[in-house]
Structure formats: C-alpha cells, structure tokens
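With one protein chain withheld, the remaining protein chains of the complex are depicted in position.
To keep things simple, chains are lettered A and B as they appear, and every chain counts its residues starting from 1.
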Amino acid sequence: MDILKKSFKKSIWVFHLSTAACNNCDIEVLELLTPRYDIERFGMKLVGSPRHADALLVCGAVSAHAKPRLLEVYRQTPKPCLVVLFGSCACSSGIFRDSYSIVGPVDKILKKEDPDVKIVYIPGCPPKPEAMIEGIVMGLGAL
Amino acid sequence: MGSVMSDLKNALGKNILDIARPRDNRIYLKVKPEDIPSVIKYLFFDYKCKFSTATGMDMREGIEIIYHFAREDKKMLINVKTLLPYPHPSIESIGKDIPAFDWIERELNEMLGVEFRGHPDMRRLLLADSFPPGKYPLRKDFQNSDVNDEDYDYEKSGL
Partner (left out) sequence: MKRTIVPLGPYHPLLEEPEHFKLYVEGERVMEVDVEIGYNHRGIEKLSESKTWDQVPYLVERICGICSTSHPFAYCLAVEDLLGCKIPERAELIRVVVAELERIHSHLLWLGLAGHFIGYNTVWMWAWKYRETILEICEKLTGNRNHYAMFKPGGIRRDFNDEQIEYGLNRIEELVKPLTMLTNAILDDPVIHKRLKGIGILSYEDAVLYSALGPTSRASGVPWDTRWDEPLAGFKDLDWKVITQENGDVFAKTVVRLLECFESVSLIKQGLEKMVEGPIDARIKEVPPGEGCGRYEAPRGEVIHYVRSDGSNMPYRHKIRAPTFNNLPTFKVSCVGETIADVALITASIDPCYCCTERVGVVDECGNEKILREDDLIRLSVEKTEQIIKDLGKVPTLYSKEI
C-alpha cells in the first residue's frame, strides 16, 4: 500500500465529468491546461477514460439523468482514487438544491456507494484555477 | 411599424379573437386552438417570421400556449396565444411540418402534459427517463419537493 500511496502522489491523472453543471467550472478546469496556469508542469493531466484516472473531478449538482452515469464512472475508476468536487454545486448542490431534477450533492451519492471515498471540496462559483491547484495539492497531502 | 398590425388584421382578421399592442415592438394575438395551424403557417411561411419559441403556462382554466415569432426587419415580436382547456389539453402538432417546432413540442408535452396530435416522435426531451410518469413539473399543482431521489426509477435510466 505504501508504494501505491507514494506513486499516487506523483503526477496524478484526472478524469473530468460534469453532472448538470453550468459548465463554468468545466471551462475553468480546461483553463488549467492553457499556458497561463499550465497544470501539466505538475504532471497532472486530463485523461479520456476513468480507467486511466487517479482522480475524478466532478463539477455540478447531480441531476437524476446523470446520477447512474456518475456511479458507473466511479465504479470504473481504479481505487484508491481521489474525488475532487469543484465548485459550490458539486459541494452542496448550491442554488439548484430545491429542484425536482437534482437528486443531491455528489458526496451523499458517492458515500452511499463507497463509505471510504476520499473527497476534496473546492467551493466557489466558480473557484479560481489557483484554488483548484491548491485544493488538489492539499488533498494529496491529506491522503 | 403600424403596417404589421394592419398586415395581420388583413390576413388573419377572421381568426383573431383579440389583438393588443402594449409596446411599440410587441404584438399579442389571441386565437382559437383550431386556428393555430393556419395562423402559424401564415406567419412562418408567408410573413417570413422567425420562430423564437413557445411558452406553455398553467392557468387555472387550462394550459395557455404562446408562440413567439420575431419579424426581424420590422423590429417586431409577434406573440400568438391560445388556451387549451382542461382536463385534456390537446392541439394539432406543427412539428410534423416545420422542424423548428419539433423540440419545443416535446418539451411542452413532458413539462405540462399537452398532447400534440400527429407529432411523429414524442419521446422525452429534457426529463430523465427515470422520472415518474404522469407528473408534469411546470403545472402549478406540482411542487419541487414532490419528486425526490427515491421517486426516480433508475432501472429505466438506460444504462
């Protein structure tokens, strides 16, 4: 396990999914790849499949349509994995909390599926890219 | 600008129940549900209006549908209203002839329970397949808290 933890802390690969977000957070995530923030200098990279990912980056409150897909993606991600909730909607469903179509914040859903899930919360609407870099670094430190 | 009013009155005069122009660039027409296809086809094809969208609204006596048309060169927004009485709000589908109406009719069908007669493809558009059938979120007797996580039937979500 130690070697797993040690290797996990270097150059994590991130799978990004949006579950009924306003896509502002999603754009800020992509912003991280561009020359201004250039997150790849830390070895972080967005990947195209959850099976390659060390961390899941979830944006948005979860709609009923997206919930089964979120759980499926979480099951496909190799463990241990870090779940990063980016933005107020992902952390608490935010302004959409009362809606009939929203079935709850991401952490509630994932904790039902896996009680040991490791979650990092980055609130903000949207959080600045710097906040996300710091959030992931803090999350890795806490593992 | 007044010419839009007279154009509409000349062409549709016998179909119009009521016409109002509260602002310079807004016209509200009221027509009967059975006249809707001919009025809309006149506005879309002959009067060259852009179809913006349709609004469905739960009034107490029925569902009111407002079709919004924009005549861009005259800087005019033409709204065509009609009232579909309860308990079975139903109207002729326009989407089968004009593709621009296809999606909005699907949306009105799932959100307000309006039947569009003759629509070729009345699947759900925005609501999840797992949403409980027979509930219409935009009706006034529906509260946000009426449908929660446990009311969704995730077996039907298509995964």
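Keep in mind that, in the parts below, a residue touches a chain if its C-beta (ideal position, glycine included) is under 8 Å from a C-beta of that chain, and two chains touch if they have at least 3 such contacts.
As the structure is a computational prediction, the values presented were derived from the model and not from experiment.
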| item | value |
| --- | --- |
| Among shown chains, those touching the left-out chain | A, B |
| Candidates B:R21, B:K41, B:R124 or B:K156 - the one touching the absent chain | B:R124 |
| Residue touching the undisplayed chain, where the options are B:M5, B:I19, B:I66 or B:L83 | B:I66 |
| Sites on chain B contacted by the missing partner chain, in the whole complex | 22-23, 25-26, 28, 50-53, 55-58, 66, 68, 70, 72, 75, 77, 79, 98-100, 102-104, 111, 124-128, 137-138, 142, 144 |
| Residues in chain A touching the chain absent from view | 15-28, 30-31, 33-36, 40, 46-50, 60-61, 63, 65-66, 69, 73, 94-96, 98-102, 125-126, 128 |
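Quick note on the criterion: only the chains that are shown with their structure count from here on.
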| item | value |
| --- | --- |
| Centroid spacing, where centroids are CA-atom means, of chain A and chain B in whole angstrom | 39 |
| Chain B-facing residues of chain A, complex | 63-65, 67-69, 72, 98-101, 103-104 |
| Complex contact set, residues of chain B against chain A | 127-131, 137, 142, 144-149, 152, 154, 157, 159 |
